[in-house]
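Scroll down for the structure; my scribbles are underneath it.
A single protein chain has been removed from this complex, and every other one stays in its place.
Letters A, B and C mark the chains as written, and numbering starts fresh at 1 in each.
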């Protein structure tokens, strides 16, 4: 039994204008998609060059889902993106050089070398740092929404989880509490069909993860996560509904994890045909084609954009490499906050 | 949207025969209901007399739900009943004197004074001791079902949780895993409308807790938990379905917590009318009336039964009081099992 | 100054802080109209409404995780876990998210979790535990364990002012057993400063929570034999007042560490190890640890008495130390 609503694809430029996006916004989205993928591609190279310690994850295939949702967020909303959601960091304005610096464990990364990967956050950009324990930050994001409700602020929390993480009790406690109190929070499930090597049918037994929304008294929506505009529209609806006091939504973005779980994983357990079929739906190619067809994107514009992004990333890598490794003794700092730190406004 | 099936009440003796109960069985059920309530009523008196240390909980109003489900279980099935499910202990054959001894912290109780209340279990009767942390034994019961599946045994695990406990992540992880692997387990929710002082609308936001079964890919059923025969029939269906390889069922028994959360709680937060309305549906009165109408229960039979139960309980209290308090040094024993203990068959 | 019970002191701190600072809110099971399992929050929802005194579902993860989130964005949550035992469910939220947040991301988490702990009334294995030692091993958390009404209030005030996650263990068995003078109005008892509960010269007892009173009774008894015990109430385990402990041991040369939690790996081991490292030269006798045996907390009164350190046990320990 299908319970969740299946979102329609986005059609014309007119429709998009109604959803609040001008042509410039569309180009910005495209740029964010390119930067998102570019950061991860460069990161992968740096990793293979031995410049990134530990492990390395990408969200290839998930760029549109991440960028689409983040684009729909307001400036004072908060988000708790995960390891496939680089696009959220980019849209919120985290500078690529700081992302590379974080990857490389440099002092200039948001985590100052104390944490790596995409485990980082600039709270002034409204981002909560992910923890590896999936999805332990979901109840935390619900707590942000609770605070917004208590203070009667028109702000929304957005929180992400995967098809695998959907099996964890934290998703349940978070969605249940949010449903009971009708809190302003949007739950985004990046359903990329795999949880490390584990396929969906070993993670859950309902048709759609979004069907579970009914278990918590709110709406579930399934959207094609490779269609950045459809994601944007549905995320926008959900976010504005939450902002208006309408309670949570569970938005399932259907995507595909186009690479291994992490750099060490060749994903040989994923059927080739599955990857090939999804490659046809590459979110960036799709949006590019859409822009050409509906928004008159020219070769010239594109070349400019691409070389711009290339420059940005090259500068970013250079700047990150210039950032020093942290001093060993800084390992001992910052376990506890000092009282004065409460005087600064966090998550403005 | 209603997702769970609402079970019909049970009608005639004929229907009951089809469900597998002869007249004698019906009298046994009646007896079990009387013993269940009797044990808790005596326990309450003992508590007020200061003979039971700590706190004291009863399942008044839930007797039919507990007895009905337990009656449908097979001898080699295992169950993980909770604090409102005394009826399960009784049906499985835990002797009342041992229950009193457990309440009183005597050496003769199943927990030998190490645990109290209804925290006890005779594993040879197929019962798993509850822990206070609700509902942490649910995933454990699912593990029993997993073992049955691995060994290809035709056995079923039955596990209980309350409307309050439905909010905990453990319910989710347990049901999700059971659904994914179609394990032979039946989830029984005693929905008695209150979780301590907290009403249902602050615990969950769906219509029926049984509606959540769809989130896990199996069937949800709501049954009137004051109708012992309807509970029996639905539990039997679910158990036999699980036994036959059909996977889990979530059975929600609608009942009412007719007393305070525990002996110290006067439940003044519960509307009087609600209690009065449910008092009309007292599960024992209902079944007695049914037996008189449909099974020709006579006054004589009833007097015999009642005096029999009275004697049983008086003996039980006496025997429990004769059981000594444990020796202080036994506090130090039994933290670890000895290797030889694995030679004994547990949960036969 | 008013004479208050331990539980009244906690309630008073709550109501005063809720009035003083609108960022403060309370969340937990049955904390609203019902006033909580121990009536600590009685009357608060009437005064502050259902969005400042929030009845949560039976969801320790949602309660603690939610409180962390609210703290991140600027509120001052006080989460109540109905019995400290149940915090095991939120272990991950506290140790993975709250404790590591500032180190990794630089954002403070001004969170207080109230944890009614301890035994002594046949609560059994799941309503009697003293889990503070487990958390004292986790960098990033602070831990308060008040023993008196004044400290109950003053440490709660400090906990709320602290920019870090604080676990505040209130001993259930003290709620209505202990009365004491509590200064009027707002005052803070600083973290990391031990309190000399009783001065003495022959041996130092380091302890906290309800055991402070057990130690005091024992000290009274052995005083009759001419043994003068100094009782140091740590008040907070993280941070803990090493200087005060080392100072007292320098004076008495003998140390007895006492706690209600089980012995192996309890926080008493840290205290004993620190003294063995840093005051090696000043010790005149082996360190004595008195703690619960390594078992769950048993239910039945004779077993529970065997489990929880008793006045006689401490008196015996002090006599043996004095005689060494």
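What to note about this one:
Please note the rule applied: a contact is a pair of C-beta atoms (placed from the backbone, for glycine too) under 8 Å apart; a residue touches a chain by one contact, two chains touch by 3 or more.
Please read all numbers here as calculations on a predicted model, not as lab measurements.
Every shown chain that the unseen chain touches in the whole complex is listed here: A, B, C. One of A:10, A:134 or A:284 touches the chain omitted from the figure, and that residue is A:134.
Residue B:136 is the one among B:136, B:270 or B:316 that touches the chain not shown.
Contact with the undisplayed chain is limited, among B:38, B:96, B:110 or B:247, to B:110. Here one chain is not drawn; of A:45, A:325 or A:344, the residue touching it is A:325. Chain C meets the missing chain through residues 85, 88-89, 91-92, 95-96, 99-100, 103-104, 125-126, 133-134, 136-137, 139-140, 238, 262, 264-270, 272-278, 280-281, 283, 285-289, 294-296, 298.
Listed by residue number, the positions of chain A touching the unshown chain are 53-55, 105-106, 111, 113-117, 119, 131-134, 136, 162, 164-169, 195-198, 202-204, 269, 325-332, 335.
Taking the whole complex into account, chain B touches the unshown chain at residues 78, 110-111, 114-115, 119-121, 123, 128-129, 131, 133, 136-151, 157, 169-170, 173-174, 176-177, 180, 334-339, 341-342, 345-347.
Quick note on the criterion: only the chains that are shown with their structure count from here on.
Among the other chains, the CA centroid farthest from that of chain B is the one of A. Centres computed as Cα averages put chain A at a distance of 41 Å from chain C. Within chain A, contacts with two or more other chains are made by residues 169-170, 173, 176-177, 180.
Counting partner chains per residue, chain C has residues 56-57, 59, 61-62 touching two or more of them.
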